[in-house]
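Other chains dropped; remaining ones untouched in position.
First chain written, first letter: the chains are A and B, and each begins at residue 1.
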Amino acid sequence: MTKPLKFYVPEPEFRPGDQPDFSGLKLPEAGAVARPKVNVKAENIRDLAYTIIRVMTREGEAVGDWAGALSDDEALVGLKNMIKVRAYDKRMQMAQRQGKTSFYVQCLGEEAIACAFQQALEKGDMNFPTYRQQGLLLSSGYPVLDMMNQVYSNSEDPLRGRQLPIMYSSKEYGFFSISGNLATQFIQAVGWAMASAIKGDTKIAAGWIGDGSTAESDFHSAMVFASTYRAPVVLNIVNNQWAISTFQGIARGGAATFAARGHGFGIPALRVDGNDFLAVYAVSKWAIERARKGYGPTLIEHVTYRAGAHSTSDDPAVYRPRKESEEWPLGDPIERLKTYLIKKGAWSEERHTQAEAEIEAEIVALQKEAEKNGTLASGQKPSPREMFEDVFKETPPHLRKQRQEAGL
Amino acid sequence: MARMTMIEAIRSAQHVAMGRDDNIVVFGEDVGYFGGVFRCTQGLQETYGPSRCFDSPINESGIIGAAIGMAAYGLRPCVEIQFADYMYPGYDQLSQEAARIRYRSDGDFTTQITVRMPTGGGIYGGQTHSQSPEALFAHVCGLKTVIPSNPYDAKGLLAASIEDDDPVIFLEPKRLYNGPFDGHHDRPITSWAKHSMGEVPEDYYTVPLGKAAITRPGDEVTILAYGTMVHVALTAAEETGIDAEVIDLRTILPLDLETIETSVKRTGRCVILHEATKTCGFGAELMSLVQETCFYHLEAPIARVTGWDTPYPHAQEWDYFPGPKRVGAALKKVMEG
C-alpha cells in the first residue's frame, strides 16, 4: 500500500514569540571567495551562487580578491550617500505618520545595495528599479527636493500628482519610472539593454527585483530574453528575507539560493553580502564591466535584511519576532563602512557624528522648502487638469470632452 | 446576529464555508499566518491549518493556475489576489482557462473557484491600487462577477460564490471595508456598526448570485450601481431630492436584467454609475441593454457617470472619483431631458 501523500508548506524559522537565533546560518569569511575574470564562463563559477561574497571583516578590514575596488574618497562618498538615504527615509516616514502624504517605503538596512551599485554605474546607464531603490536616485545626484515634492504630491511634484509618492522617474538620472506591478521592470530592463546592443551603444541596463517578486512570471521572461540575446544587463535580486509578511522560503522554494536561478539559463550568478558596501560595489562593478564588454548578463543576489516594515501600511511585529532584525548577522551597512573607514584612518567617530548632523540638517531644510509647495494634506496641489494629460501624446477628442465635463 | 465590518463578514463567510466543506482551500499572497494585507483571511490558518490556508508565491498566474488544477482534482479553492490591479498577470489563466474548461471538456472538468480581490479607489492608492476591472471579466464569457456593497451581502454572496460550480470573480470595494461611504471624502467616516447592513448572522446563509437588490425604491429615475457607487447613489438622491430608485446590481454577470427593465420602464429615466474608466466599461453594456429593452419607454437619454478615461491619479483622486456632485448633476440633467 502506498502511503498517503502529505502537503508541505514551508515555514519561516521564527514567528512572533520565538527567540530568533541565526547561529545556524553559515556565513563565509570575508575574502574567502575568489574573484574570477569578467569573461569567465557561467558554468565555471556555479559555486558563486551558493556562497556569499564578503570583503569586510568584523574588525573592519577589507580582505581578499574583491577588496580594493574603491579609494577611500570614493568609499566616503558612498558612506555619505547611505547616511543621506537613511536621513531622507526617516524624515519622509515621519511625514507620512504626520499625514503629509499617503504612503511611504523605507529601505532601512538595505542602503548599501543601491548606493554602491549606482556608484559603479556610468552616466547614461539605465536602472529599472523597484520601490526600494531610492538609494539609486539619491546617489546619482537627483535633486532631493524633487523627490520630496513628489512624496508630497504638491504643486512642484515632477510627476504632477499622478503617481504614488515613492514611484519616482527620471530619464536623465537613469532611473526608469517605477511600476506598482511587481517584476514588470525586469524584462523591460532586458529590452533596454537589447536596444543598446542593437544600436551599437556602450550603455548597459540594470534590473531590480525583490526576493518575493522573483516568483512573478516576468522574472522568467527577463531571464529567458537576457540569456538568449546575451543582453548587456545586470539583474539584481534584493533578498531582504521578507515579502510583506511572507518569508523568502515561499518564493525560493527548494532552491538553496535565489542566485541559483541563473544556472538554468547559463547566466553567471553571484551572491553578495548586501550589507557590505565594499563587496556590493566590487561585485556590481564586475557585473557592469562584464555587460559593457559584451560578455552578457549577470544575476546578482544581494543578501540583506528588511530592517523596517514593508511599508507604512503594515506592522511587522504581527508576523516576525520584534528582535529578528537585531539578531540578523550581517549588521548595519552604515556602521560597517564607517568602521572600515575609521580603521583605515580615513574617518573618525567625530566626523561621522558631524556628517550625520549636517546631512540631517540639509534634509530638514529641504523638507521645509518642499512643504512650502504644499503636502498631500494641505497647500498647493497639482492641477486636476494634469489628470488628463499624458494619457496620450495628444489628448484625443473623447478625453478633451471628459476634461470639459470635469470643468477643467 | 453580530455587527460586522465588511472585512469581518468576508472572513466569516470563508470561516463558515471551510467548516462545512473540507474541499475548500484558501491561498494567496500573505493570506496565511498574517491573514492578508486587508486581514480578510485572519484566523483561517489558525483554525484550519496550513494545508487549508497558506501563503502563495507572488505569482498571480500561478495562483489562478494552481487553483484551476485543484478544482480539476475536485477541490473548491477560494483564492485572494491582493489587489484587483494585480490580476493582470493571471488574466490568461482566468479568462482563457478557468472560464473555458467546462466548455472545452463538455463538462467533464470544472473550475469551481472563487477569486477574491479588493477593487476600487478612495484610499489614495494611485493607479495600481484603485482599479475596477469588472468589465474585463464580463466581456470574456464563462466567468461570473459579484460585487457586494455591504457586509450582509458580502458574506452571503461570498458563501454563494464559493458554493457555485463555475468560476466566480468576487470584487470587494475596499473603500467599503470598514464602513459605508457616502462619497464625501472630506466628511467624518461612518462605520458599519451604525448601518443596518452591518448586522450579519454568524452562521451560514447565502445571498443568491444573479439577483439585484432595490436599495432605495423611487419613481422618478432609476440608478444602476454596484459596490461603492451604491452609497454615492443614495447620497445623490438625498442631496438632489430626486426620487430615484437605486438598484444595487450585486452580481454583474449573470445580470438581473428583469429588475432593471421593470424599474426603467416605470421611471422612464436611467443613470448608470461606476468607478471604472468609461470607455467600454460595464456601464456601456448596461446602457446598451436598457436602450435595447426600454427604448420606447425612455423619456430622456440614459446617462453614465464613471471614472474618467485616465489612470486613477494619486493626488487628484477626488477629482477622478465620480462623487455625489457629478452624480447629482447627471440626475438633474436626466430629469430635465
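The working rule: contacts are C-beta pairs under 8 Å (C-beta built on N, C-alpha and C of every residue); 3 or more make two chains touch, one makes a residue touch a chain.
Predicted model, so just to flag it, every value in this text is computed and none were measured.
One representative per chain kind is drawn in place, while the complete complex holds these chains as A x2, B x2.
The rule is short, and it goes like this: only the chains that are shown with their structure count from here on.
Against chain B, in their complex, chain A makes its touches with residues 7, 9, 11, 15, 102-103, 153, 157, 160-165, 167, 179-182, 212-213, 215-218, 243-246, 250-251, 253, 313-314, 318-319, 376, 381-382, 384, 386-388, 391, 398-399, 402, 406, 408. Contact residues of chain B toward chain A in the complex are 29-30, 32-34, 37, 50-51, 54-59, 61-62, 85-86, 88-89, 124-129, 278-279, 308-311, 313-316, 319-320.
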